[in-house]
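This is the structure, below, for whatever I ask next.
All protein chains of the complex are present and in place, except for one that has been dropped.
Per-chain residue numbering starts at 1, and chain names A, B and C are given in the order in which the chains are listed.
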């Protein structure tokens, strides 16, 4: 990147005009995500944004009428709107190679992740799946085995790790900018479950608060896993021990809606993780702070284009998305690779989400077309992250039920 | 919208699951926007994001090799990558109705807006064009005549008016929330032209700073028109008189790079507009403040999901994108219609841009399919805004050259 | 307060022009706070600011030369600069009533709080003392007994509780604005002990990190007590159980420099307290968040004039110091009583500190002059808060050493 030409060049030289090596669009199928759902639409926006993925088929809903109507509105050929994921995988497998879907996106409630993921992988399709990856740790490990056996790619949508400034944070930690890491504070407060919404017609709340559909923990499965992934992703340190306190504040709720966890990481770092769905008035206030010997960093989802760097004995610095800073401030290639527009034009969650899709698509295409994916392209959450996420939920729940202060993080 | 079910419902009930009435995707052609350009990629992301527009053809560059390579990387059929816009319009016109492009997006330098827009409109194509609409006010008026005659739709991409919180601001002003409007401060400081980048290989700077390609004013054409449009859009008040001071700070530059303008609006409101490309260190710090008898509002592009409301004798309020506030705080239908994801998950410039495309596409489809577009769908910048923008540039330049304090805004 | 006259009236009607009922200035003596110290000067500024307290004597340093020079620079009569606090108390007691000091401010290191406090109280002087009140819980309880017996007033300078917006927060919680309180997050990260400053000539670090002079815990004694007091002050809820993890990150340090604590309050509320002196790059980032059934609040020391209120289903509100809001937003009398200047003119830590002195002085004067102090005047931290603070330190240390998850808060 040339110096002193201004930020417009970032976009030009670094991403928008980097060569697109994919020979064709990837074809996506979808389980879930019908008109009556929420997260499916987010996945579609993320997948479509860069013009490298097209939606070709789906089993959008258990309700056939909704599935059909969803397919129409999504401009899907009627004969590729299927009643079940089993039918979809079976019929798509039978289509000619140039026509059948390449990968399956799974946006159903948690208890419907494992089945379609397993079947898709075993039938040669790559997979994108919502977090948490499964309902139990055992299922998660089984998926990892299948991925290992089949050589397919599984991508888990831990959205927050897709932001350019999160990637910049990770790069700076890795480069030793802060010295040895001592303290990690990660939090995800929400307020949307402050009332018993699962009984008031909120479908998203209903399945999340249902232990059979959701898993062992509401708050940790739904958002705690995001926080834990973010902490490990940014610092490269893994949780070794924890001490958890889970609470169900809303009367009548069947699962916890708030949790605080003391953490001990490898290499002597310590931390705190807070996840809450009864922090009334909060929206999606994901925030991470990391402190090392020489300084600290702070990043927040609700202000995602600012990475605050606080070094001992220096003024605070704010690294901002999309800038072509001169050395020694030059943004990491992982940050710039995941940026679409020049500095000062905010990118948001949908772009972060789209980064995961774009990197996944580049990796899958590369593998299929015989190229080696770059490190930047391989940078998306994987089946291993899914296994760690399920282990996190299980360990937190075990700690909560224990009178011992510390519970070892068992994988 | 139901009360107390939480913000997740906003997305569900208000936009993502609203019926898609379009019977098919719209087909887009593109003039400009090749691999060596910047804003074309932004337009494509904005157009693709909602899955309702597909790119089918283009004349991406005056350099045929770049155009060809761009077409390949965009997965365009080789026979629909054209050498010139004239060829594109001619050949597309000859294609069957079910195949030819529906509308043309023009993302060339300013001096190449008028030609393709005119030809496209006269050949039955709708048009999306970058601002400023033309190089001269006369051209702009001619385009308006052609739109009037042909009945086609022309959309001008004044991006900042696409944000949900800008639309909320407009709705609150219109509803009389602030009483009679007294004062408007709108600013667009950038720093990227603090050096003579047009001589240092920055292609975007080069044509913008070239009077023949850019027009009468660099700073006012490139960003002042955004600020002027934003002020008039939010307040519904039109500029009647102005007093301008334009400056060329960077030695060797052929056009101005900074300007400040005192404004007088209809109905007695006054204002200040500042546009600058030598505010070193600023990125795209668009900001508007509006004050009425009872309170004021503040909105900034670099923090676009917060609308700050300051009423006399009340705590400040921050309206945030994507919330399902209870009455009397319920967000305007114009805000919610232009929102994709729940509160706390930031939406950015690309979504704002995509709102313009989505509303344009819905309007064009409705007209073609015999439906009446809703007020929300019709809410995108039009050829009239383009004419006012060119008049703004011309009047500012006239005022700058005059020794009279006040220059009437002549259309 | 009249409506619609604007905020300037707040200052006029509410505080600045409220009657001063004190018949004379109070006379302050000081132990510690010489030229070579830090916090003494802060106390003097806080005491002097409102013109109701004068410094008449002191034993400013164990170093007689420094004490003498300090006295000179503070314009103290040479015969009232004493070698020791014992001498000061003895000689001042012997002065005529109209001349001798009224109260003693103690700004020595922790281990030198108890002695002068006890002696002063027993000789008829009121006392202001820095936190933590003593080195051990037993000493703290003994001071409480002495206060009870002597009827004198002891004021503990938990600075953060003096801010107007903290008082507003407390008032809103008490009024039930947020419903039943569920979650409390309080934190005090600093970075100034990220290195072994106690061995590098930093005198303040040296005694704080010395167990004999400081007490059982560095981080909890020095700043954790502030956080614990703030949480209990704002919510009116007392800690009942806790689970603590203390760490010494800096090699060679004799006491902990970081701690995280899970909290359980009375009435079912839960919380997290974080105190850290190795959060490199942080200054004094005290922050509290409280969530109830209907909404939450957030306040931060580094931005103290904003109180952020987040109610379910409403835009966020920012209450700001010094405003004359109309009902139902009218600021609490406790907030306005502790405000000196109109809204928009920031008040800071010194004013918060001065509020403690002013309320202490008003209370002491009222008692001496036969008036009944108002609730607002009585609102400063007391000997009971000092006992709770020492109990907090002791309980945290006990929990840290225990393998049991939960430790009861024993007083």
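Going forward, a contact is a pair of C-beta atoms (placed from the backbone, for glycine too) under 8 Å apart; a residue touches a chain by one contact, two chains touch by 3 or more.
Since the structure is predicted, the reported quantities are computational estimates derived from the model, not experimental observations.
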Legend entry - Residue in contact with the excluded chain [from B:272, B:326 or B:366]: B:272
Legend entry - Sole contact to the chain not displayed, among C:81, C:193 or C:273: C:193
Legend entry - Which residue of C:49, C:95 or C:171 touches the chain not shown here: C:49
Legend entry - Sole contact to the chain not displayed, among B:58, B:116, B:164 or B:292: B:292
Inset, instruction - Considering the whole complex rather than only what is displayed, give the residues of chain C touching the chain that is not shown. - result: 2, 4-9, 11-12, 16-17, 19-20, 24-25, 35-38, 41-42, 44-45, 48-51, 55, 73-75, 190-195, 197, 200-202, 204-205, 282-285, 301-305, 320, 322-323, 340-351
Legend entry - Absent-chain interface as seen on chain B, which is shown: 178, 182-183, 185, 189, 191, 194-195, 243, 245, 247, 249, 258, 260, 262, 264, 270-272, 274, 276, 278-282, 289, 291-296, 309-312, 316, 402-406
Legend entry - Interface residues of chain A (partner: the chain not displayed): 3-4, 309, 312-320, 323-326, 329
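As a convention for this text, only the chains that are shown with their structure count from here on.
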Legend entry - Farthest chain relative to chain C (centres taken as mean CA coordinates): B
Legend entry - Numbering shared by both copies at the chain C-chain A contact, with half separating same from different: same
Inset, instruction - Give me the ID of the chain with the smallest distance between its Cα centroid and the all-protein Cα centroid. - result: A
Legend entry - Most extensive contact between chains (C-beta pair count): A-B
Inset, instruction - Starting from the mean Cα coordinates of chain B and chain C, work out the distance between those two points in Å. - result: 53
Legend entry - Geometric centre distance via CA averages, chain B-chain A, whole Å: 32
Inset, instruction - Provide the C-alpha centroid distance between chain A and chain C, rounded to the nearest whole angstrom. - result: 43
Legend entry - Numbers and ranges of chain B residues touching at least 2 other chains: 4, 6, 320, 323
